[in-house]
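Excluded from the complex is one protein chain; the other protein chains are retained at their positions.
Up next is chain A:
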Amino acid sequence: MAPPAQSHRSSSPSQPSGKGEVSDLKSQLRQLAGSRAPGVDDSKRDLFKKVISYMTIGIDVSAVFGEMVMCSATSDIVLKKMCYLYVGNYAKVNPDLALLTINFLQRDCKDADPMIRGLALRSLCSLRVANLVEYLVGPLGSGLKDNSSYVRIVAVMGVLKLYHISASTCVDADFPQTLKHLMLNDSDTQVVANCLTALQEIWSAEASTSEEASREREALLSKPVVFYFLNRIREFSEWAQCLVLDLAAKYVPSDNNEIFDIMNLLEDRLQHANGAVVLATIKLFLQLTLSMADVHQQVYERIKAPLLTLVSSGSPEQSYAVLSHLHLLVMRAPYIFSSDYKHFYCQYNEPSYVKKLKLEMLTAVANESNTYEIVTELCEYAANVDIPIARESIRAVGKIALQQYDVNAIVDRLLQFLEMEKDYVTAEALVLVKDLLRKYPQWSQDCIAVVGNISSKNVQEPKAKAALIWMLGEYSQEMHDAPYILESLIENWDEEHSAEVRLHLLTAVMKCFFKRPPETQKALGAALAAGLADFHQDVHDRALFYYRVLQHNVSVAERVVNPPKQAVSVFADTQSSEIKDRIFDEFNSLSVVYQKPSYMFTDKEHRGPFEFSDELGNLSIGAESAVGTVVPAHRVEANDKDLLLSTSEKEEIKGPSNNGSAYSAPSYDGSAVSAASQALSELTILNPSVPGLTPQSSLAIDDLLGLGLPEIPSPAAAPSPPLLKLNSKAILDPGTFQQKWRQLPISLSQEYSVSPQGVAALTTSEALLRHMQGHSIHCIASGGQSPNFKFFFFAQKAEELSTFLVECIINTSSAKAQIKIKADDQSASQEFSALFQSALSKFGVP
């Protein structure tokens, strides 16, 4: 409860301001305190209620603490409960007052009525006052041995509360061991479940400092314990079942028979009406079958119906949580759900957060057999009164078009959108047509015919305008009046507020000029003049750059601005597969709803208790430091590198890198260098977020611009090790990594020293992991700040599928690296360690 924070609310007329009422209450309570008159309990109840209602709305009633305690000497359990509630709320902020309550709480802990014993013990443990812990140990000890299961249930949670107030008191009293004993022997399932909860929290927190706790934590995942729980799962309450299922999901079975045993045992949990039980079961099934592709797929088939049932029963909120999980599965394996597309149709009364998920699912499951119907449905939404959803729907149609082979019909639909004459529909459709043309240049005839009819005056949104201008530039040959439209746009240069549009305009008029010089010359001149006078730095610099390139040599300028383009084959995903795998590993958690791995939205101490991913979790994955949309280089084909770039300023980057060898570096005067370095800084900003823009390609540009920047160490230069050969394209998903890391013993643990150059170079973790990748040692997770860095690496043998896993902690102030190696083939780990050390020693050495 938060009394002080909301106290300003009390100014509202409906709620009393406090002061006067509180002193009134105080005197009334005092009168009743000693009274034994008949009916006094009823009057006390009324007063207590008043106190608690003030407390709820945020009025500070701590002033009546003494009176409340005095009045609590009663056998009326309702009064006692209210008193406990009150005491629990104010004890933390008033520790000296809390001391007053200890006496009567301790007395109540010995009451004949188990209800009172339990309630008193719970209140006692909820005081959250550190200097009172000495009073807790005794009552807790007897509570854990109480005959009544109600008291034991309370006592187990009390131990956990004590641990949070004073961990050492809890451990010194040997409570964790008592709980362990209770967990394995108590007859009451709720006591057992609470023990499991408490022990998971306690041992996870202790594990970082205590070897023993870490062993105990591991022991919770041992076969006897896990099966002890699984075999009794039906006796537990539905909530405790979730707990057991979560535990089992972390267990690594020894063989496939065990996996099938567990799945058969839990099969009927999929028919539970509680969505939390079903999702926990699904998580377990998915985790268990990760290594068996065919069974894994059967699991998908099996869980489809229960998930769909959960989506359509229950409240909209519950169904959203389930739908988010279904969404994740659909995105992972769209083909399994392609015949269920009708379930993903939107209903008019669904909230937009549901509709958005469904649109993405519809997009994902579209294939040859259902595309026609899905696109027809999406076109209905495009006319929807809900404009954001209408826009999303059009984008969805576009995405489907980009992922299909037969786009004939879809192109027609898109062109119909353009004819609908709704501003936002036209705007979205223009952006799509642009993307479509980049992938399917063969459709240019049809598209251009329709786009040509659109008056640029009706297009206002910058993204759409930029798309239209791009098409005007790109297809100025085919579009009859392209130069004149561009010219009129340039005339209104000053009214164009979006810098993006002005940048596009510059590029488009350049392209148009190369194709139809006489008609465009005037417009080009006007555009360059306007651009040079532009207050926006990028626009100004681009205009200047074009101007000087044109001055230097027109044909060179054409090669830079309008090189021949390849059709885009695949538009890159916005989320890396590592991130997706991480989210999948965190199935049945908020990560799925937010579509982010947990390290992105939780701080370390609050990450789920008792998870291996705690270790990996606080580290960021691979190279996607801040940007979050990185695809590792080896996953993306080189020719896709320009596909992400949707604006034309990036085309210039592509230009030189394609034609780099044929291009001789011109000499620049001072101002031109500033333009060039501007381009370069764009480039370096882009670099981390552009997949496939490998060091080589940026190197080429560095050279080409003749700025003499320090060279990035080329991976090719890495000397190959003498004996052990590693696969430079090794792939391992984080889930498998975690599983292996759990399963394999440590085969080698060493400490190396790091060279001073290496220490100097290790300013960010990215630097090292890029370096190690050059030695075919890949990073799966990294984190930390100077002076402590932590990395998880993996490598695979070149010839066979034998993996090495490395945990590497580098402390730059002591210049030491601590290495733990786990390997499929342990005999090779010595050799690998040597290799790792040699790679590490080259770090930072030019």
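In this text, a contact is a pair of C-beta atoms (placed from the backbone, for glycine too) under 8 Å apart; a residue touches a chain by one contact, two chains touch by 3 or more; residues count from 1.
Everything that follows uses one rule, which is that contacts and distances are computed from a predicted model.
Q: Name the absent chain by its UniProt protein name; which of "Kynurenine--oxoglutarate transaminase 1", "MHD domain-containing protein", "2-(3-amino-3-carboxypropyl)histidine synthase subunit 2" or "Glycosylphosphatidylinositol anchor attachment 1 protein isoform X2" is it?
A: "MHD domain-containing protein"
Q: Considering the complete complex, identify which of A:33, A:590 or A:724 is in touch with the unshown chain.
A: A:590
Q: Using the document's definition of touch, tell me which of A:321, A:579, A:768 or A:781 contacts the absent chain.
A: A:321
Q: Write down which of A:64, A:82 or A:288 is the residue touching the left-out chain.
A: A:82
Q: Would you indicate which residue among A:56, A:103, A:749 or A:788 is in contact with the undisplayed chain?
A: A:56
Q: Even though one chain is hidden, which residues of chain A still touch it in the full complex?
A: On the chain A side, contact with the omitted chain comes from 1-2, 4-6, 9, 48-49, 52-53, 56-58, 77-78, 81-82, 85, 92, 115, 122, 128, 150, 153-154, 157, 160-161, 190, 194, 197, 237-239, 242, 271-276, 278-280, 301-302, 304-306, 308-310, 312-318, 320-322, 324-325, 342, 345, 347-353, 377, 380, 383, 385-386, 388, 419-421, 586, 588-594, 598, 601-603, 606-609.
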